[in-house]
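Here the complex is missing a single protein chain, while all its other protein chains stay put.
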Amino acid sequence: MGLGLETFPTLAAAGEALAANAAARYLGGGTLVVRSANEGDVGFETYVTASERALTDIVVADGRATIGAGVTMARIAREPALGFLAPAARAVGGPAIRNMATVGGNLFAPVPYGDFAVALLALDASLDIDGEPVAVSAFLAGRDTTHAGALVRSVSFTLPAEGSFLFAKASRVRPKGASVVTIAAVVEERAGTISSARIAYGCMADRPIRAPAVERALAGKARTAEGIAAALAVATEGTAPPTDAIASAWYRGEVLPVHLKRLLLPA
Amino acid sequence: MELRKEYFADERKDDLKEIGQPRLRADALGHVTGTTTFFADRNLPGLLHLKMVRSPHHHARIRSIDLSEAGRHPGVVRILTADDVPHNVYTILTLIQVGPEDETVLATDKVRWKGEAIVAILADSERAAHEAAQKVKVDYEVLPAVLSIDEALAPGAPVVNEYHGQNFYRYDSGECRKVRFGDVEAGFAGADHILEQTYGSGPIEHAPTETTGCIVMPEGSGRFTCYTNTQAMFFTLDNTSIILQMDGAKLHMVGGTVGGGFGGKVDVTVEPIAILGAKLTGRPVSFIYSREEEMQISSPRAAEKLVIKDGVMKDGRIVARYVKAYIDAGAYSRHSPYGAQKSAAHFPGPYTVENVWVDSYCVYTNRTPSSAMRGFGVTIGDFALEVQMDKLARLVGMDPLEFRFVNAYRDGDMKAHRQPTEGAALIECMQEASRAAQWPVAEKYLQMSSARREG
Amino acid sequence: MAMRQGRGVAAVNYPTGMNLGGDPTQALVHSTPTGNFMVSLSSVDLGQGMKQIMAQICAETIGVPTDRVIIDTADTDTGPHCMGTFASRGTHRAGNAVIAAAKEARQVMLEVAAEELEVNASDLDTDGTGNIHVKGAPQRSISIFDTALAAHFKRGRSISGRGMFLIPRSYPDAETGAMKPSTCYAHACTVAEVEVDDETGEVNVLTVKNVFEIGRALNPKMVEQQLVGGSWMGISHALYETTEPYYPSREHGGRDFNEYLMPGPGDLAQTEVIVLERPAADGPYGAKGPGEMCANPQIPAIANAIFDAVGVRIDTLPITPERILRALKANGAEDAGTVAH
Partner (left out) sequence: MKKVPVQFTLNGEEKAEFVESGVTLLKALREKIGDTSVKAGCQQGTCGSCAVIVDGELRLSCLTLAERCGGAAIETTGGLAHGEVLHPLQRAFNEGFATQCGFCTPGMIMAAKALLDHNPQPSREDVVEAISGNICRCTGYEPIIQAILAAARANSLSAA
């Protein structure tokens, strides 16, 4: 059977169509699902998409940002109110991919992709799924199980304090390369010491993960070589990096502390 | 780029009118306007799409193939199996009498690498072909696989390819192509230092931006026009003629504008089966590798293993060089027996060494067949040789560039494969490199010439 | 963290052609009624510019501007046999065939012109712009346009030529390996400078300075394209490329251009290309085949530069950050880079 596209005015209607048709897939920017069809995935025959306005909205107000799931990386990269996020948005693909790839799609991107989701995890973002708030950490943990096939309307997060959001991606190929390791962090400092830190990794497991041991070890420390030493010592705790064409699990584990150190201690 | 005309000026007249001129390329206008016609830039009405069903196993016996469900799938026009191929066991270099025929166009009783072609589905759309491919049922008995050169040559290793009978290509010289020059053992005996090192490489893909493919049009005349991106028109025509047992006069290959080759388009893997499909259906057929097929199914540059043992004197002269080279051909020969002997001829590199021993092996493993690539039989050898040269220089305490001057070949020097050196220019390249890279060498090396030996 | 710099050198040669199989290429040349020249071949242009170079070779030989030559190639109905485009043979083999065919066509052209001018053909020469004149008397001339018209409509001559270039097959001696595997050899020497991150094993190639000896630069801009692109591929081979990153394991082979690694436009080394010309006695206008060689010397030069930088030898390609890091850790990273240059 050939492929077909069905477009619905709301995400809810799209969700009903998907629920009713096991051979349907949600079509966002197309970078994952159209590729899959092109490569001979015959597991689905219908693209379902929604034209709901909220999917492409960016709202920044009262210290909080809400980004529609259909907003592209390119739009985020040029959104003045989200300037701190531009490096994370620009870490995705090349220019053409960034004009297509969406926030929602990135949440589902398998390793070594999904760099933007790492940023969202560090921001402790909340997802709107069927009108219910779901923490991005909970969503990612249940991505293939409880939240499989979930339709994300938007993501929202509290804007981090000026200068507190850090992002780094190590890749083999520049400027566009799949990730060896991606690290996003929100590090807040008070009076010369770290008051709180949220650290998220990409490519250190089969999906973006937080690094609670590092976060604990940073709390109350100075952002100096000495201050972060304990955190670096536990950098790989709880990680299970994949081996793939880009890098081995061993290599990822070895260089993670190096990149974490460089992120936390800028030259 | 800089042309340094002062070198060899007396060997060259620079009075030509068209040669040496930086004329614009006549084909570039087509490229920049997007009007250059590549083989796939044709829309033929009624075109069928060919998709190959491939082995998921490195090595397996095929117990049975069930096409009943796939054959009934809507849009499927025909499914080709080994029984449809008139001369199903072939080898490309049979044209230059390099046998035996050792590869099946479509697998019969066995598959010998993960990705080997088994049946070809011809359908109205790519989608229908993909869907039908899922419905082809192949019953395999998985066999032990040999995945490395060392495993292949170990005693008692499973035989990869019964057409050879052992896991290496048998030359008229025996298990390897040999070069014997001087007395290598005497050379080692008289050497001040001996250094033996092992080098290796993984397979490398040509990765042209245009994947391998062809489109075939059955003509009313009974001939077949095949638009192809092959690197060798008559290699393709003649092999197709053999495989299909079809008079070459019925075949018309059209090509010559290729989206990158690098050696990756000298195998004859798409044209025979696509032409067969066109013959059996009477419709035009397109067989174009997907990017994943180009990356993992098309022949890569072979993985290699090289052992180099050198005897060197304190003054830097290499007096003996012993090389064992192993080329991982994968499951079938393709061009690898040629590459292994080209490799044998390349040693000891652009240096004059009086005692040389080379054994170059073409080894079969249950891997994607490798074949020609830019630098065929030489690239990995040069990596090994030139790293070895660096190590030798440090071993005798010499500057690595000066060490190469000491050993560089000159006109008239006898090479290990017993051809006198002509037209050498290694020394001049190194002299210019010394200048350009500001890598100083002693004056005596700057006075050297490839054309004659001093003194 | 330390970025450690090093440099390395490598020198190579490369054979032209595939004599071990027998190595023929043929060409046909004929003029149109108005004095353009068609070259019929079955050689393949892979992007290296075969068609352009054959046009320049034909034009030089006949004595016309390059834009008067049209290349019709890679159609097995019309093009005479060519072994194929590989083994650095295209320019050399097809070029020699085109020269032979063009010489024969030129001879007929001069004979027709001689009849028109009522002189001996051996007294004639071309000026390269489309005219034939009596040597030493440029005012006694006829255009190639008029010559071709005369050949077709008045003299009944075919201004055409057949060209054949064959290197007969060399059979290696089974015992000694005595053989003639190729004809002329191109040469190169590359010096590479690298910077190695000793905490991650990442390598930046800072500069590559390549000297290539290629016989003759038939079209210097096209030589440059190929040598610059080849130099990039050499760097790519050294540090990035493999279909099977964990060879001999068959796992994790790249399936696309994200997984199959090659340097991106942000990874480029400062690249210098210097060309020397020592014409090959048997090459078309002295040319050798540099298309394959140009991607080779960077690989060992970079390997040697990495050793110079951090004191570890990676003897397996590609030289990945992982291989370097493993070697550094095995060596004791703090001792690395202390080997004297």
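To keep things simple, chains are lettered A, B and C as they appear, and every chain counts its residues starting from 1.
Everything below uses one rule, namely that a residue touches a chain if its C-beta (ideal position, glycine included) is under 8 Å from a C-beta of that chain, and two chains touch if they have at least 3 such contacts.
Computed from a prediction, not measured in an experiment: that's the story for all the values here.
Asks: Which of the chains on display does the removed chain touch in the whole complex?
Replies: It touches the following shown chains in the full complex: A, B, C.
Asks: Just to verify: which one of B:E103, B:E210, B:D310 or B:D382 makes contact with the chain not shown?
Replies: Candidates B:E103, B:E210, B:D310 or B:D382; residue touching the omitted chain: B:E210.
Asks: Just to verify: which one of C:M222, C:A238, C:L276 or C:L317 makes contact with the chain not shown?
Replies: Of these options, the touching residue for the absent chain is C:M222.
Asks: Which candidate, B:C176, B:V258 or B:A345, sits in contact with the chain we can't see?
Replies: B:V258
Asks: Could you pull out which residues of chain B are in touch with the chain that's been left out?
Replies: Residue positions of chain B that touch the missing chain: 24-25, 27-38, 40-41, 43, 125, 206-211, 257-260, 262, 290-292.
Asks: Going by the touch rule given at the top, which residues of chain C touch the chain that is not shown?
Replies: So the residues of chain C touching the unseen chain are 46-49, 221-222, 224-226, 228-233, 255-258, 262, 264-266, 268, 271.
Asks: Determine and list the chain A residues touching the chain excluded from the picture.
Replies: 2-5, 27, 29-31, 34-35, 37-39, 46-47, 49, 74, 93-97, 99-100, 174-176
One rule holds in what follows: only the chains that are shown with their structure count from here on.
Asks: Between A-B and B-C, name the chain pair that shares the greater number of C-beta pairs in contact.
Replies: Between the chain pairs A-B and B-C, B-C carries more contacts.
Asks: Going by average Cα coordinates, which chain is farthest removed from chain C?
Replies: Most distant chain from chain C: A.
Asks: So, what's the distance in Å between the C-alpha centres of chain C and chain A?
Replies: Spacing between the chain centres: roughly 46 Å.
Asks: Spell out, as numbers or ranges, the residues of chain C touching 2 or more other chains.
Replies: As it turns out, chain C has residues touching two or more other chains at 245, 253-255, 259-260, 262.
Asks: Which chain A residues sit where two or more other chains touch them?
Replies: none
Asks: Spell out the residues on chain B that touch chain A in their complex, using ranges where they run on.
Replies: Interface residues on the chain B side: 51, 74, 125-127, 130-131, 133-134, 290, 292.
Asks: Could you pull out which chain B residues touch chain C in their complex?
Replies: Listed in rising order, the residues of chain B that touch chain C are 1-5, 7-8, 11-12, 16-23, 25-27, 58, 93, 96, 98, 114, 147-149, 151, 171-174, 177-181, 197-205, 207, 230-235, 237, 251-263, 265-266, 291-292, 295-296, 300, 303, 338, 341-342, 344-346, 349-350, 358, 365, 367-368, 372, 374-376, 378-380, 382-387, 389-391, 394, 400-401, 404, 408-409, 416-419, 422-426, 428-430, 432-433, 436-437, 439, 450.
Asks: In the complex, go through chain C and note every residue touching chain A.
Replies: Residues in contact with chain A: 1, 199-201, 240, 245-246, 251-255, 258-267, 321-322, 325, 329.
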